[in-house]
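All protein chains but one are shown at their positions in the complex.
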Amino acid sequence: MNFPSDMRVGRGTLRLISKALLWSALLAGVAITIFPFLWSLLLATHDRSTMFGSGLQLGIGTELLNNYDRLLSIMNFWVGMFNSFSVAVLGTVTSLLFCSMCGYALAVYKFRGQNVLFGMMICSMMLPPILTLIPYYMVINALGLTNTHLAVWLPFSINPFGIFLIRQYVVASVPKELLEAAKLDGASAFRTYWSVVLPLLKPGLATLAIVQFVFLWNNFLQPLVVLTSTEKMVITQMLRSVQGVPNTPWGALMLGTFISILPLVLIYLAASKQMINGLTSGAVKS
Amino acid sequence: MSMKNRLGVSLLSLGLVGSAVAADIRFDGFPDYDSQLNAILGGFSAHEVGMLMNEHGGHHDRLKTNLATGSGAGDVVLIDRGMVGSFIGEGGFVDLTDWYAPIADQYADYAVAQGQAADGRQYAVPVDLGPGVMYFRRDYMEDRGYDLDTVMDSWDSYLEYGRQLKEEGVLLIGDAAAVATAYWNFNVEPGNGLYFDAEGNSLVTGPRFKRAFELARQVRDEGMDANIGEWTEEWYAGFREGRFATQMSGAWLLGHLQNWMAPDTAGNWGVSHLPDNTYGTWGGSFLAIPKQSSNHEAAWGLIEYMISESIQLAGFANIAAFPAHTATYDNAMFEESIDFLRGQQARLLFAEIAENVHPVNPHRGDQIAESLIGTALEQVLNDGMDIDRALANAEQQIRRRVR
Partner (left out) sequence: MSAQTDIRPATLSSGLTPDRGERMKQLWHKSTPYWFMSPYIIIFGTFGIFPVFFMIYLSFHQWNPVAGLQSMRYVGLENYVLSLTDPMLWQTMWNTFLMALYSGIPQHLVALPMAYLLLLLGKRARHWLTTAYFLPYVTSTIAVSMIFFVMYSKESGIINLSLAWLANGSMTQWLFGWLNNLLPLGWVQENSLIRYSVSFVVFWKYVGFNIVIYTAGLATISDELFEAATIDGANAWQRFYHVALPLLRPFIFFAVTLTIIGNMNLFDEPYVLTRGLSQASTNGMTISNYLYRIAWEWLDMGSAAAISWILFVVIGVFTGLYFWFFGRRGLGGH
């Protein structure tokens, strides 16, 4: 858009208008995405008799503290939170290591069986988990891993999604020359990966960390069949386990659900910092 | 209590839970049975009972996985009435006949029969029932000059009531589909199953289903329902706002209406039998012992305790689980009048229904037929498909699927 110079004034107003339009569109988007999240907080202040009114309940209820007490009386809420946290942290850290190793190998090496392995990964994403649940349980059972946290994070630490993401990230962000220079310096393959490549992958790793953490935290199917004792159960399991027909304490449940999402938001904020540090937007902006 | 204190307290209780876990038998079920067990286990000292609760769907999927792989199930499991037919005939459960037969006549016959497989052995025993009734709004019935007996005389008079209500701006029911389901569920011909006859032939193109579909279509086409799916937020709102004059359901719906769905409508409700003097059941639960349990005796001990007369009554008081033990119906509790139903002695009606329902033979294809018929009904009501064609399609699918 090359405006002639005599239109400069008009261009200024045009800019202002388009900026206003842009921001109202962006903020409308925010309203749509953030609303259910805040709404679940609102619901957490109600009890179930005031919750299911007609339309949307937009008033703030008075039941927040009661709901909290009820929540603690129906489940070991903080035990569940702690379990979810330890599963998600262990699983995420391990998968950052494993996925980056595999993704790195797929991106920079050429080796026999590479296409087969990569194809297998993509294909294994296509098998519906609701059907592999029974054989998964058989494996876990055969290995003696029932009722262990290991069973609900280790199998997912080689998430094909993560390997694929890192592979793409290495392709896009690690210059070939850098790897060659490292080799000329006599760095071993593992050293190159660890101290040359990994630091460059920070934004990619941050993305993977978010996705993996959210997945492990929200995962329900595998914990459902594997974790059987209350001191091992994760929070998704606990929250669902009280959704019985007649007496579901919806207010307490919404409060628990809301609290259980907060770590995800915090992890997102932390990881997002890492992602953004990789971006120096000054030049793009000018 | 501050947040920090609460956190501390619950972490402390973690330690306690850890040490108290030395249970020797485990009960797998869904809520509200956790409340019931917590209330009654004090009286059961023979064994230390652990609990594993999951929400209804999750519990059954988990149990299916356990049965499939032969490991991981509890010693006593709770099974919903809807699943019991497909579970018990497959060899995964302990035969309870020797223990149960001597006391079986103390329980509602139809439910006892539902716990028996085709070989006539008892693999599951009823623990609670769901007598099916018609809930109706008294303020749209006698308060407006209608006569309940006339309205419930036949299905046609029930629909006629709906037409008149429509003139007054009230809907007969939330979802027309419920009319059809009630009709085909509660008018089963003697000797037949729900969807299959004794030889296993499909019945879905028969007159019972045709009539059921026609009734529902009249309700829908004449605008007597709201076309709102059951158990959705909109449905709850409909009850709260008094948009629906009637609803067919189990005795347990009373608790929902009273506690959270529409507490403000107290005093406006009543219950009755279904049109044409129909009785039926809506839900109910069973107890069974998976073969993989290592302690059948102890498991039976817990079941025996849970179905004993006093505990059955306690269950009714604690979690409104309607007792399967028929001697409990003589208890004074059953004569209490219920304010929510404008003082009606509704429990007597529930008990009468429980004792008069006829057993219907389960068939292993019931689940398949149920969902295919549900799809057919949706096609008729929503897409205007011809009834005969929809039913014929469903029958063809059922034949293919039930192998």
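What to note about this one:
Per-chain numbering from 1; labels A and B assigned in written order.
By definition in this document, a contact is a pair of C-beta atoms (placed from the backbone, for glycine too) under 8 Å apart; a residue touches a chain by one contact, two chains touch by 3 or more.
Everything numeric in this text was worked out from a predicted model, so none of it was measured.
Between the chain not shown and the residues B:78, B:368 or B:391, the one that touches is B:368. Touch with the chain that is not drawn comes from one residue among B:159, B:177 or B:360, which is B:177.
Which of B:29, B:92, B:255 or B:362 touches the hidden chain is settled by the complete complex: it is B:92. Even with one chain removed from view, subunit A keeps its contact list with that chain: residues 1, 22, 26, 29-30, 32-37, 39-40, 43, 54-56, 97-98, 101-102, 104-111, 114-115, 117-118, 120-128, 130-132, 134-136, 138-139, 143, 154-155, 157-158, 161, 163-165, 168-173, 175-176, 179-180, 183, 189-190, 193, 203-204, 206-207, 210-211, 214, 218, 253-254, 257, 260-261, 264-265, 268-269, 272-273, 275-276, 278-286.
Counting the whole complex, the residues of subunit B in touch with the unshown chain are 61, 64-65, 67-70, 86-87, 90-92, 175-178, 181, 226-235, 237, 364, 367-368, 371, 374-375, 377-379, 381-383, 397, 400-401, 403.
Just so we're on the same page, only the chains that are shown with their structure count from here on.
Separating the CA-averaged centres of subunit A and subunit B is a span of 38 Å. Residue ranges of subunit A in contact with subunit B, taken from their complex: 48-49, 51-55, 68, 72, 76-79, 133-134, 137-138, 141, 146, 220, 224-225, 228-231, 237, 240-248, 250.
By the touch criterion given at the top, residues 6-7, 9-11, 13-14, 17-18, 21, 26, 30-35, 50, 52-56, 58, 61-62, 65-66, 68-69, 71-72, 233, 236-237, 240-241, 252, 255-256, 259-261, 263, 319-320 of subunit B touch subunit A in their complex.
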